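Input: one structure, supplied below.
Every protein chain but one is kept in place in this view of the complex.
And then chain A:
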Amino acid sequence: MGRGENMGYLTQPGGRQKKQQFHLDVDVEPLFIRFLRTFKEILKFVLFSYTVLFGALLLARWTTYFMNPSVLGQQVQRNTLTVLRDPGGTSRFLRSDPPEPSRVSTAPVRGLIRPSEPLIMAGTGDGSSDVQWCFSQVKGAIDDEVAEADVISTVEFNHSGELLATGDKGGRVVIFQQEPESKNQPQCRGEYNVYSTFQSHEPEFDYLKSLEIEEKINKIRWLPQKNAAQFLLSTNDKTIKLWKISERDKRPEGYNLKEEDGRYRDFNTVTTLRVPVFMPMDLMVEASPRRVFANAHTYHINSISVNSDCETYLSADDLRINLWNLEINDRSFNIVDIKPANMEELTEVITAAEFHPNQCNTFVYSSSKGTIRLCDMRAAALCDQHTKLFEEPEDPNNRSFFSEIISSISDVKFSHSGRYMMTRDYLSVKVWDLNMETRPVETYQVHDYLRSKLCSLYENDCIFDKFECCWNGNDSVVMTGSYNNFFRMFDRGYRQDVTLEASRENSKPRSVLKPRKVSTGGKRKKDEISVDCLDFNKKILHTAWHPLDNIIAVATTNNLYIFQEKLN
């Protein structure tokens, strides 16, 4: 059998007729040509198999890509995620630049929760605090005469931090919006400018009891954003309102029967028809009340809190807590009632309440006796029986006639993680772990130098002041206000605290705030202020921290100060 014969069979196995033809051709052709033909066939086969392989790989790749859509996204956010979840981390977050090397000798004492990397900004003077705060803006009247209606009574950032709402004693709500970061100053975060102002509540008169109902806004709470409009709840002593804030930047023009100013045209003059079109207009922000939740509270409302399910919210007054559905304004459930049958036996009132940030069935409420009760709505319809009771035993050394008054809790706030909660009583801030009821895990003294002055503070009623407190975005720093326009920040990780002042004197743009100190002993150092010189009429009761950034809003009597972290 010749080589040609075999080749014919191999290359064309099916073709018998062709084989004969080929047999003749093959005999005549030179060897090289035969080799090329074979090679061509082999190449075809190879090409075919590679195509199949490539196609299979592409198919596999696409399949995995669609199954894990955030695969790409996770890569980008890894830095922020780790920092946000690190409870002892510093307050630097959302940073893409790598952490800077730590300074060795001035490293501060670490607390129980050690941060993963010591992030100390290069250029910080003494290394004692990681963040330097500088003045950004101040809102409000400059003159010292404070109009009663301008006194700020609540401050709240929304969930993205873009909007900042303030409520005042005159029943007005002013919303500021952060400008987008400009390219000229990439280091400076946007300024807050007035976005919307509206009258939320009006003064009312209760004729049955001959009592005036103040229009002062006690609390504002934002709802998480679901569409283009923003929603917030604002409350005074008796009534809660749901406001919708929406933007309008187009309006229809070219009506056939109406003039531009709204007057109706005489239809005899209409000769042609046209289709109205939307034309751009100046941005207009409208606030409209969508729901009014009234007549559910006999006593004065002190707190509202939106549930994590975004469908319900609670409102708490001195003796009762009600659960509302955001859609239904004529009915509410009473979930806590501590009113005794005989009012003479009343010894305790509710001072604050809040829903857990993640668990929609859990909420806490604090009392005037210094206790916090955690309730689970799954346990019973009426949550009078608490699930957990958080109470610290009283220090017998510090017992005085004012012990109960100063132990009254004025504010309770959950951490963003939901693991901790913070309470503010008159002299201290306490951080509680929700798993431990016996005592707080951290206690920070805000102004312990006032402990010896309690009698005179009782006299001028300052002992009844209700200070609020707030967490920063990653739960590493807590902030609260004090007297003389001082406010204090406590870094939980580094166990450091700083006292800063909100005053017009420090109001130069981007001027760094100098830490203040109150001298307690006899010897007063330079730049320290003695306890007797504190102005107890200048108090900072309301503070708020941007949820994602190091921007804080601090409310003095009638001014709103905005401070930012110093950026290099």
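Operating definition for what follows: a contact is a pair of C-beta atoms (placed from the backbone, for glycine too) under 8 Å apart; a residue touches a chain by one contact, two chains touch by 3 or more; residues count from 1.
Note that in this section contacts and distances are computed from a predicted model.
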item: Record-based protein name (UniProt) of the chain missing from this complex, from "Cell division cycle-associated protein 4 isoform X2", "CBPA1 Carboxypeptidase", "proteasome endopeptidase complex" or "60S ribosomal protein L35a-1"; value: "Cell division cycle-associated protein 4 isoform X2"
item: Omitted-chain contact residue, chosen from A:Asp282, A:Glu505 or A:Asp532; value: A:Asp532
item: Options A:Glu344, A:Asp395 or A:Glu505, residue touching the unrepresented chain; value: A:Glu344
item: Residue in contact with the excluded chain [from A:Arg419, A:Lys453 or A:Lys538]; value: A:Lys453
item: Hidden partner interface residues of chain A, rising order; value: 206, 208-212, 298-300, 318-319, 343-344, 346-349, 351, 368, 401-402, 404-405, 408, 452-453, 455-456, 458-459, 461, 464, 531-532
